[in-house]
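After the structure tokens below, expect a handful of questions from me.
For this depiction, one protein chain was excluded, whereas all remaining protein chains were kept in their positions.
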Amino acid sequence: MRALLVAYTPDGERVVAIAAKMSRSRKGWGYHHQTMTDDEIETWIKDAILHGYWSVLEHSVYTFSIEGISRVASHQLVRHRVASYTQMSHRFAKPVDEYYQPVTPPSAEKRAGELIQRAYEDAYKHYYELLSAGVPEEDARYVLPNAVNTNVVVTMNARELYNFFSLRLCSRAQWEIRAVAWQMLEEVRRVHPRLFKYAGPNCIIHENFVRDEPITLDDVLADRVEFISQRCIEGVPREGIPRCIKKR
Amino acid sequence: MRALLVAYTPDGERVVAIAAKMSRSRKGWGYHHQTMTDDEIETWIKDAILHGYWSVLEHSVYTFSIEGISRVASHQLVRHRVASYTQMSHRFAKPVDEYYQPVTPPSAEKRAGELIQRAYEDAYKHYYELLSAGVPEEDARYVLPNAVNTNVVVTMNARELYNFFSLRLCSRAQWEIRAVAWQMLEEVRRVHPRLFKYAGPNCIIHENFVRDEPITLDDVLADRVEFISQRCIEGVPREGIPRCIKKR
Amino acid sequence: MRALLVAYTPDGERVVAIAAKMSRSRKGWGYHHQTMTDDEIETWIKDAILHGYWSVLEHSVYTFSIEGISRVASHQLVRHRVASYTQMSHRFAKPVDEYYQPVTPPSAEKRAGELIQRAYEDAYKHYYELLSAGVPEEDARYVLPNAVNTNVVVTMNARELYNFFSLRLCSRAQWEIRAVAWQMLEEVRRVHPRLFKYAGPNCIIHENFVRDEPITLDDVLADRVEFISQRCIEGVPREGIPRCIKKR
Partner (left out) sequence: MRALLVAYTPDGERVVAIAAKMSRSRKGWGYHHQTMTDDEIETWIKDAILHGYWSVLEHSVYTFSIEGISRVASHQLVRHRVASYTQMSHRFAKPVDEYYQPVTPPSAEKRAGELIQRAYEDAYKHYYELLSAGVPEEDARYVLPNAVNTNVVVTMNARELYNFFSLRLCSRAQWEIRAVAWQMLEEVRRVHPRLFKYAGPNCIIHENFVRDEPITLDDVLADRVEFISQRCIEGVPREGIPRCIKKR
């Protein structure tokens, strides 16, 4: 599985910061574009995030090519409605030969590695037989396993990414989509570190809604903070939250 | 497969008509609610639809329970983003025993009935073995076939239903989601016939955008009209469109 | 100003509870509809809200007729994008004679009552002169004050209402849209008290994300709780939050 960042708003951090400032200013884009310093960019972004002024984050947008995920994961992915998707269609693109790469869950790999490979091989055999019997591709695929690999091009803005991360980085999320989310986070932090500084699972997002000094994912991983939350929204009590985050 | 209408805006046709009228009027809801006649309701609805004033249709909303569809179909269904979904989770609800009812495509039933049943049985056996080997449900399901049955509660407003129908009633749509769409259409036409009078596949919707006298699905089924469209958006030429619609 | 609830999902609380339960169950709508008790409805709703399982709230939908608000308020209202709007158009419905009822802010009423009435009269006079000079309605309205009254039909689902309330019940919200929000809250609590039990401004919503025992607006108004939040998202420190809420 790979989640590649293939396009994004150039200078998106500046775009977000200027938009935020323009809501308070009477001057136009040209003026702010010329005068805004790097420090200001950081300040406007931080302020927007910590005071729940999320809408300005929508002006920076990211396109990913997510390749080799199962249809278990893709079905969950496309449930995020504030995003754009283009998915490889098994009606038109037959997953045969080297293109049949069903995803194996680590838990199954460990406990029943041969078993699950046999299941995938049997499914493939049946798929092939149906095709040979003249069943159209779009119907033969009914016997393919949920694990079957697919590719999805996804476009999300920074606000929706924050929301996506809050739900899918959480250790309660299903392992595969969680892995996708962590890769996506790494990709966007690489190009826009200031914009995604406060991204994290819901326990961190919600903590920052109610505390004076904001915390980051890195703070938690380095054991630099104590939560004031009594529990996370999933019900994990205060003491358990950092351990839960570190599970990744 | 069943698509049951389980809730909807009471008197939704009147709600839509009043909203449409209020955009042109200075009087309030109370006045229009008391004075609007049945004829007026019909006129305001028809006018809104035929002049592309679609937004008023959003005020009438419908909830369906769609039961016993495959994850092939549910994956397509949830791609419609202007809607609300609650789906039976295979992480928590194991599709075993009488609850394992994978969907069989008619094309496979006819050409390879035994073959596909064997495929479904093999998948089930493998699924069971993985569970027995201690693989968690959420991972064991990777070997379940795409055909595996699921239930989804769906809420859509009348405008989005028009859009959903335009895409999914079309004979180019995949057979299972097309069957769902036709059932949904029957359900809503039963309760709000005036609101869904002009619903149909895109060939009909687009034809009505460009012609003087609007046509309905029933007109086409009864051979009462000739299209002025040279082709439908999918590329079917004028002469072929009615036959294409009748295929259902 | 009036915010009237004119349509809503009948038995919407049951609809939400059944949808929530169906995500964990293998049985269909019919079964749950027959067997779900009132206690269960309350439990499923509470659980959904307190664990951030918000999407099920989308299945219950509400239509309001909001009448006699200014275009200052309507411009803010329509910024909530997950909703449906039909607005009285000043291109087609002239706000003249008894239909010209510009909204007076209480702060102006108190400090400069005559002044503001004169401003509204002058604007009206200019509007009328422009119409008399043959300027089309859609252009003459450029001189009407932002205060000019309008009507909007709004449809929102329960999830979006929670979001709308969280932002607009807050004492930092502009007074007129805040007054609209409080009226809307009263309307929906009247028909679906269990569904809106935990609705409130963001300070309450965020507090409930992080605490063991949930609190309600009524708890705060009755001084029954202490916040664990160090600050609300707007920056009000813990001690000030209850007073801020009571300002209403």
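To keep things simple, chains are lettered A, B and C as they appear, and every chain counts its residues starting from 1.
FYI, a contact is a pair of C-beta atoms (placed from the backbone, for glycine too) under 8 Å apart; a residue touches a chain by one contact, two chains touch by 3 or more.
Quick caveat, the model's predicted, so the values are computed rather than measured.
Shown chains touched by the undisplayed chain in the intact complex: A, B, C.
Of the candidate positions C:Val148, C:Met184 or C:Ile233, contact with the unshown chain belongs to C:Val148.
The missing chain lies against chain B, touching residues 50-52, 202, 206-207, 209-212, 228-235. Against the chain not displayed here, chain C makes contact via residues 70-72, 74-75, 78-79, 81-82, 85, 91, 102-105, 107-108, 111-112, 115-116, 118-120, 122-123, 126-127, 129-130, 133-136, 138-148, 174-175. Although one chain is not displayed, chain A still touches it through residues 2, 4, 6-12, 15, 18-20, 22-26, 28-30, 33, 55-56, 58-59, 61, 63, 65, 67, 84-89, 92-95, 99, 151, 153, 155, 157.
Just so it is clear, only the chains that are shown with their structure count from here on.
Taken as a graph of touching chains, this assembly is complete, with every chain in contact with every other. Chain C has its Cα centroid 31 Å from the Cα centroid of chain B.
Under the contact definition stated at the top, not a single residue of chain A touches 2 or more other chains.
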